[in-house]
Every structure is written in structure tokens, then in C-alpha cells.
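Omission of a single protein chain aside, the complex is shown with its protein chains in their original locations.
Up next is subunit A:
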Amino acid sequence: MSADVILSGALTGLEGPLLFARREANVALNDAVEVIGREGRGRVGRVSALDEEAMVIEVLESTTGLDLDGTRIRIRQRPLEMALGPGLLGRVFNSVGAPIDGGPALPAERRQRVDGMAINPAARDLPRDFIETTVSTIDLMNSLVRGQKLPLFSCGGLPHDRLATQIAQRARLRDAQAGEFCVVFVGIGVPYDTAENFRYAMEKSGALAHTAMFLNHADEPSTQRLLTPRFALTAAEYLAFVEDRHVLVVMTDMTNYCEALREVSASHGEIPSRKGYPGYMYSDLATIFERAGCIKGLPGTLTQLPILTMPGDDIGHPIPDLTGYITEGQIVLGRELDRKGVYPPVEVLPSLSRLMDAGTGKGYTHPDHPALSNQLFACYARASRARVLASVMGVDGLPETDRRFLEFGDAFEERLVSQQYPRTLEESMALGWELLRALPVSELTRLSGEQLACYIEAPAEAG
């Protein structure tokens, strides 16, 4: 590793986050640099383009206070890295991985590139271990498995943070070999109280010692927001693949990340794509979300639970849309349910877990779990259609069967979606069967004869 080089007086221009300088040292693309202003404060940056005489440096923090003559540039001659070592858990860090809890710096046992590297697709292990979140709409209807990336699509003002906190506190594996579980909380452009509430909740449940927090507050520069998840995931990868833990990464709010991406792209003068977001937003988000996974031969896993608030409550907006194309499903929260007082307000129909089939059923959860959830989906979809009809011509105008579906729909929301206390998967399943018993047997076409006999027609034995 070559030594750092310091250039002074090399700046030729400053434009937003971009710094133009004469290339007076041996610099390579993506080298990390520290831009030191007259006041002596260092800012993180990287070389984003260069030719024989000049180079462009992207400053990843605020450029306020920099000038052309007094600014020095320290060139690291290696890409942006994070120093990692034992003792990550229980600590709080800022966007660029420096402790902000007053504690000592981490021992630097190894350095890892914050951009991460793509997991070799052939070395990936298929995620299969069911995680019990104790939330019925997730466990029963859209199961989460280790190594999955499952975002919460929410809207402003909905209790997504509360739900994420509860999942972080309660999530567990069903069998004994649970291994070491830990949480990495990433606050991206979050208000102070969101971060504090999370910290307090984790502390109260005694889980703070298994949690590392990376915070980028709402008033910090947006360029730093692009770094927060990368530093946090680098730490998470260290916890998962070096220290062999099972890591759950909770990231809130990815919408702030995307807004920052748009802002930075615009300041680079790039050609915008949909709604002003850069055309590479899909690839950029993928470099974050694809860092979830399991690797063959390594015991640790990395699971992601990103949270995003849909601008204008619109699921077709580029942020949820591109996220949905990358992640393995989504849990959608709805305002209507929230207004009805249903907590957690999970909209079951647009929610989906793509890895559910790999992690549920015989040998994983319960042999009848997939059929039950399938049947509940079909019935609830039917109930929603009946609601549309009822809204036009009134409940009385509906045929008998449709009226029973309407009742089923209400019961489903009030009893299964809404929950005040944690439920095991068995409890959720028992509730599901009970709800189905209110419907005519002839409508339950997704269940086999044996399932009907066991759970619907002779419920006493099934318990």
C-alpha cells in the first residue's frame, strides 16, 4: 500500500459537490480522498473521472467553506474503505463509519471496500430458514427467510418504524440452532427522534448490546446519505461473513436515499430518467439490496428489511417500483387499514414474499402452511371484489355467498391482520383455519380433500 499524498493549491474549480483539480500525483479512478478545508476539517471524497492533467473529485460531504487556494487534498491511493474489527455491536456510528457515541475507535483488524463486491451467484446458498417475526401477516402470508431482502412499503405517518422495531426485537428462528443474532440499524436522513425511539426500544428489550447503529440525520448533507447504507452494509457483511452471525439490517428511510441520489445526479449534470431520478437508480439500489444473502460454506447470513415511504402513497413511483424489481417481495402498509385502527396495517394483497415457497411447507414450517396461505389469499381477494360490488349496489343486493365473503373479509382484517401481541406461527395458522370455517366448503378449492377433512369439517381434532 502506497503512502498518502497531499496536494495543495491544485484546485481549479468547485461546482456543487464536484471539485476540479490538476492531477499532480499518481491517482487512479475511485481512489478515496480527503478534502481538507482552510478550517482544517476533512471531508470524504473520491476520484470520479480523470485524464492526464486533470481530475474530478466528488466530495461526499458538504463543500461549504472550501476555497480554491486554501484547500488541500489528501489522496489515499486506494478505494474508499472501512476499518473493521471486533466490538462493532452496541456502538453508534455516523455516515462514514466513525463512532459518535464517545467511545474509542474500532480496532482496525481488516479493511473492506465500502462499495462491497458482488456475491458470486454460483457461491450463493438459497435462503431457506424461516424467520418467525410473530406478525401473522408476515409469518403466515408472506414469510421472511434468512438472507432475504424484504422491504416495507409505507406511507408518511404510518407506523412502519414501530413494526420494524418489533420485528428487530422479536424475530427468531424456530429451531434451537438459532446462532448469534444481531441487528444493524441504518438511519438514512432520519429525524433525531426516529433514531432515538429505536435506540430506546432496543435498550428496553435488552437488545441494544446486539445492535450496531449507523445514523445520518436529516440535517446532514445529502451526499453523505449515499454513503450511510454502504458503510453500514460493510459492517454488516463483516458481522455476517467474518464473525459468523445472523444479521438483520433495518434501513430507514430508503426514500431519503433516492432523493439524495437524484440531487447528486442533478449536480453532476447527468441526463435524468423518470421523474428526474437518474437512469442508473436501479443498478445503484441493486448494489445495496443485493448485498443480502447466504454464502455456501459460511454460517452467517445477511437479511435486509429496508423501509421506504412511497411518495404520494403511489406504488408506481420510481422509488417503490425499482425497489420492488430488486427485492424479494414487499410488505405494503396501507392508510385505510391504519385509519380503521388495524395495527399492523399490512395490506395483504399487494404484499408478497418471493422466497416463501423455498422456506415454508413440509420440512420447513408446516406441511399445510402453503395451501392455507394460498386459500386465504384467494378468499381475501374475493372479499375485496365483493366489497367493490357492495359499494355500488349495497350489501343487500349481493348474493348470499358474496355476503359471507364480505364478513370473512372484515373478520380477516380485525382478527388476523390486526394483532396487539406476538403470535407464533401455530397460533396464526389456527386463526387462519378458523376464519376459513366461516365460508362454504365448496368455495375452498385450493385445499385438498384431506385438508378439508382435517381442518374445516372436523375442526375439533385439529385443535
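Everything below uses one rule, namely that a residue touches a chain if its C-beta (ideal position, glycine included) is under 8 Å from a C-beta of that chain, and two chains touch if they have at least 3 such contacts; residues count from 1.
One rule holds in what follows: contacts and distances are computed from a predicted model.
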item	value
Listed names "V-type ATP synthase alpha chain", "[Citrate [pro-3S]-lyase] ligase", "Transmembrane transcriptional regulator (Anti-sigma factor)" or "Cobalt transport protein CbiN", with the criterion being the UniProt name of the chain not displayed	"V-type ATP synthase alpha chain"
Candidates A:V5, A:L50 or A:L68 - the one touching the absent chain	A:L50
Contacting the left-out chain in the complete assembly, out of A:G147, A:G189 or A:G432	A:G147
Residue of A:E220, A:D321, A:E407 or A:E434 in touch with the missing chain, whole complex considered	A:D321
Contact with the hidden chain (one of A:A98, A:L349 or A:A438)	A:L349
Residues from subunit A at the interface with the omitted partner, ascending	23, 26-31, 48-52, 56, 79, 115, 117-127, 147-148, 241, 270-274, 279-280, 282-283, 286-287, 290-291, 293, 295-298, 315-318, 321-322, 324-326, 328-330, 349-350, 352, 354-355, 357-358, 370, 374, 377-378, 381-382, 388-389, 392-393, 397-399, 402, 442, 445, 448
